[in-house]
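Only one protein chain is missing; all other protein chains are in place.
In order of appearance the chains are A, B and C, and numbering begins at 1 in each one.
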Amino acid sequence: MTIALETRSLTKQFGGLTAVDSVDLVIQEGSIFSVIGPNGAGKTTFYNCITGFYEPESGEVLFYDKSLVGLTPDQVTYRGISRTYQNIRLFANMSAIENILVGEHSRLRANWADAILHTPRMKKEEKAAVEKARQLLNFVGLVGLGDQLARNLPYGAQRRLEIARALASQPRLLLLDEPTAGMNPHESVDMMHFIRRLRDELGITILLIEHDMRVVMGISEQIAVLDYGAKIAEGTPAEIQGNPRVIEAYLGSGAASGLNNTAARPA
Amino acid sequence: MPSAKAPARRVSTYKIVQTVLGILFAGYLLWRLYVVFIGNPAYGSDTWARFIISGVILGSVYALIAIGYTLVYGILRMINFAHGDIMMIGAFGGYFVFEALKAIPAPTLTDPKFTFSDAHPIIAVLLAFIVGSSIAALSGFFLEKIAYRPLRGAPRLVPLISAIGASIFLENAGQLLFGTQRRDYANPLILTRGDGWNLPIGGATVILPYTGVLTLVVSILLMVGLYLLVMRTRLGRSMRAVAENKQVAALMGIDVDGIISRTFIISGALAGAAGVMWGIHLGLVYYYVGFLPGIKAFTAAVLGGIGSVPGAMLGGLFLGLVESLGPAILGISFQLKDVIAFAILVLVLIFRPTGIVGEVLTEEKV
Amino acid sequence: MRKQIKLSLNAGITFGIITIFLFLVGFTSTVADILAELFHNKAATSLLGLTPQMLNMLIFLGLVGLWAGAFGSRKEKSRSDDPWGVAVLDSLITGLVHGLLVCGLVLLVGTLDLRGVRMNVYLAQVLPAAVKLFLLGKAPLAGGLFYIVFMLATGFLGGLFSRGIGRGSWRRRSAAAWKNTWESFNRLSFVTQVRGNPITRYVIYGLLLLLVFLVPLGAGQYWNYTIGTVGIYVLLGLGLNIVVGLAGLLDLGYVAFFAIGAYTMALLTAPAPHHLLWSFWIVLPVGVVLAAITGLLLGTPVLRMRGDYLAIVTLGFGEIIRILSKSDDLTAFTGGPKGVTAVGGPTLFGKPFNSAIDYVYLIFLAVLLVIFVTNRLQNSRVGRAWEAMREDETVSRAMGINTLTQKLLAFAIGAAFAGLGGAIFASRNQFTGPDDFSLMVSINVVAVVIVGGMGNIPGVIAGALVLKGLPEVLRQLQDYRVLVFGALLVAMMLWRPAGIIPSSRRKMESNKDTGVTETPKEGREG
Partner (left out) sequence: MKRLYFVFAAFLVASMVLAACGTAATPTASAPATQAPATQAPATQAPATQAPAAAVPAVCSTDAGGCAVFKPDQTIKIGMGAPMTGDNAAFGTDISQAGKLAVSDAGKFQGFSFELDAQDDGGTGEGGAAVANKFVADPQVVAIEGHIFSGATAAAIPIYEPKNIPMMSPSATNPTLTTTGSKVFNRNVFTDGKQGKFDAEYLYNTLKITDLAVMHDGSAYGQGIAQVVNDSFKALGGNVVAFQAITPGESDYSAVLADVASKKPGAIYYGGYTAEAVILVNEMKAAGLGSAIFFSDDGIYGQDFLDRTKANGEGVYATSAPLPPESPAKTTFDAAYLAAYGTAAGKLSTYTWNAYDAAAVLIKDIESVAVLGGDGNLYIPRAALVAAVRATKDYQGISGVITCDPTGECSASNPILNEVKNGGWIVVP
């Protein structure tokens, strides 16, 4: 098995606050890996460090053995990492299909001169891009909604469109940030199956931040738990469920709902 | 934006540009400072004192106007382009008060031409400020109600255009109402422009004008008052809450529209006071008097960090000083003082993208 | 009921203030002249002791009074019914308040005037003649009472009229009727066929183009000049549309690139100050390229700034260019505040361009070129990247867009269009100077983009027509044209915040436009 992503004592500080504290993770290619932890545990900051939005103070991020530290977000995307957002961030005033085409940006080559002159290369590429966007719409189950403005889509469709957009850049690693936030249990289950399909059909490694424990326990192969920026536990779902430190972290932070309580959280 | 401490492996080109620019500019500045102070002193200390007096006084007026921009920006995230014209309205308010009081004779034994405003300068000035501020505040209130409130949910450039339209309207209304001539403020005798304390500096007499000191003192008082208002009162808390998040503020039972109205009233009143000061210190009022100070104050607000009240104060003062000292220190003709001011603005923003004391916008917040 | 009365009271006060304002700015006198020109009744004899000028003014004030009555008697929101009695009462209240306020003004102004007070020392337009006209040559009291009766009567009529036509309902009804007709027309099979046929579109475009090319032939020099100016602002608007409308970067110093284009043209073709006398056709691309390069140079340090920080920095840059162009240090190079005269014009096949009409066609051609380029860019990977940046810069970076490069590209292309506009502008006016590049030009161009509708080409054209055409149309209003223009700008934003022609998206999922063979399944969800 190859290692898709590895972080070595990754640390990110904001002033005096250490948001990510020497986190070591190893994510195998083709796995579904979850990062959980109470609110403010540094999960999203961890994502931002991987995707190049933050530059870590120290530590290393290796993607297929190549360092990502210091790369800009677009370079990271080019290398094959793509992400979604906790609060959906689509390009609201663009149509669904255009959103996906933007996602394909890093895989397209046409520059401004091509665009003005409509070179054959550009036309061919554009045709293929639109075709691929349609396939992705199809894949996420949004056929017929392609010409709708993203902001007019129903909530669930927006979630799936966001994933389709992330897939458009042909990632090898997909970072999902609470993909089931705001969904009812039925929708959550659908999403769970969908995530698994991503891995199985497209062979994409998946890194997941999630609060819904049923989802986490249901699909993750490995789970890491962050608390106050530091990794306090790592293991299979079963191991995590029994880990006293994890329970304490959650209880301590007031999220006493417990690890087995799967009640939907407010978005 | 990446934080300051970067790992040694990759350094972004931007940072190199930043550093090079910074070193070049600092070097140039040091060299110029050396030249003008030690190498080839161009000015005596009396001239420097004059520059500083001029800069500080002008800066304090800029600061006062800039606060109006910043308050509105902080809450609505819009540039109130008509703010300078509100200042013009305030200046006219004060002008008419002085004209009226000048018309009331109060002859004394020594001077038969003594008028009410000469006899009671404190009352006259106070009245001018009250009337000027109130009229400007009222204009601010109606401006918001008519031109901005209906656009609350619109894309953010739309209120800007509306503000530009309002600005054009106000300028031309001022021209048509009051005529095109430039009018002189009839100050009370004691505040005659150009009179002041004579300070012996460097073998020459430097005049510290009374009007300038009045301007400075009043603007400092107003700024302190405003700071207390924003930080200590219920209204100030509500304003900050609305600035932070309008939806949440509304949920907390804050009357968002009311707070916005009041913000416009406050910023209008400050602009009006600035207008009266402008009149008293510089003596000039006409329909276009607010345009340039408006642009300058907007620059000052951004320089300080738009949205931040202390930033606006600092920015205003800084801009005033740059305008008077900049050409002198850099040895460039005064015609290019705005070029220097804008170049400094660019430099400041390159190093501090959100102004001198601006809020640090994180990726997520933007 | 109390709310209803408050409504009409407010309306009365508002219109009272409006009428007073109109008098104070002297519009009441001017409108009399304008109407006299319209009715050709300047030399007409007087009627009822009123001169034609007074009658003209009263016609105008009567319209204001009617509007006040209609406005004041409108239905209060919480009411379900709209009885006649209430409407009439409301209109009377409005008219009364309106009249009382005007009466107060008349009494004040009239008395002061009788006493010989020269009010125009402070209020420039309150001239004795204007006062006499407004008082209809009567004594203050008589004039005041007349206005109470007059406003009451017009207010009443306005209320009756407005209630009589059922207020806005007729508008809604007719709009619905139109829509129905339109839809049934669309359903006709041959219409669908014709509409669906791409040839139709080309024919329509062709006809439009033909029309546009024919108009200048009959427009006369003045309108051709105006059309040319509108065209140049279309160029500027399209350029800024890329920067503001597509890439979402607020640029308040766009005039800088315009100035660079214009000065390039002027300095390289004019006999003074450099006597280079280059050919127009060579300088044109030089100006465009220079403007684009300047865009790149400016953009490199500042494009990392966001939103309003960028706005002020660009504003500063525009001012810097203007100040430098007139500065003492560069007078020998730029011609200083005097500007550059005798800027060269193009010659095509031996024919020099020397009239407004020649330039109109040149500008049309430039506009077509720019529309072509914009259209191609907008519907490409580059255009999508720009729009994504406008929508959400952070996410667009995560989508693999190098935002800095894309911003620079947008800036440079926008600057190039401005350079093109500036070069043609200088050549057409045969003159250029620092006064042509004031901050107001930048602001006007931003307004062109926003007023028309951000991010789309027809919107920019509509915006340019409004921003540069409207002031010319308003010339009838003499000194009031800019005042009215400012008010209209506000009104336009309140009326259509999304612009005159809001942006619409290209349909891409269905394969009509892209020519891809596969037919998508109809899988619409609710």
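Here is the rule we use: a residue touches a chain if its C-beta (ideal position, glycine included) is under 8 Å from a C-beta of that chain, and two chains touch if they have at least 3 such contacts.
Here the structure is a predicted model, which is why all the values come from computation and not from measurement.
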Touching the hidden chain, out of B:D46, B:E99 or B:D257, is B:D46
Which is it among B:T19, B:T108, B:T205 or B:T233 that touches the chain not included here?
B:T205
With the full complex in mind, choose from C:A356, C:A398, C:A423 or C:L467 the residue touching the hidden chain.
C:A356
Would you write out the residues of subunit B that touch the absent chain, in ascending order?
42-44, 46-47, 50-51, 53-55, 58, 172, 175, 179-182, 184, 193-194, 196, 204-207, 209, 278, 281-284, 286-289, 291-292, 323-325, 327-328, 333-335, 337-338
Which subunit C residues would touch the chain omitted from the figure, given the whole complex?
43, 118-121, 124, 127, 213, 216-217, 220-226, 229, 272, 326-328, 331, 336-339, 341-342, 348-349, 351, 353-358, 361-362, 365, 368, 425, 428-433, 435-436, 438, 440, 472, 475, 478-479, 481-482
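In this text, only the chains that are shown with their structure count from here on.
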Whose Cα centre is nearest the centre of all Cα atoms in view?
C
Between subunit A and subunit B, the Cα-mean centres are separated in Å by 47
Inter-chain centre distance, subunit A versus subunit C - centres from mean C-alpha coordinates, in Å
46
Between subunit B and subunit C, centroid-to-centroid distance (C-alpha), Å
30
Within subunit B, the set of residues that touch 2 or more other chains is 363-364
Provide the list of subunit A residues touching at least two other chains, using ranges where the numbers run on.
53, 72
Considering the complex alone, what residue numbers of subunit C touch subunit A?
373, 376-377, 380-385, 387-388, 391-392, 394-403, 409, 413, 503, 505-510, 514-516, 518, 520-525
In the complex of these two chains, what residues of subunit A are touching subunit C?
51, 53, 72-74, 77-78, 82-83, 85, 89, 91-98, 101-103, 105-106, 108, 110-112, 114-118, 122, 126-127, 129-131, 133-134, 137, 143-147, 149, 154, 157, 165, 169
For a test of understanding, state which residues of subunit C touch subunit B in their complex under the given definition.
21, 24-26, 120, 122-125, 244, 250, 300-302, 304-306, 308-309, 311-313, 315-317, 319-320, 323-324, 327-329, 393-394, 439, 443, 446-447, 450-451, 454, 479-480, 482-483, 485-494, 497-498
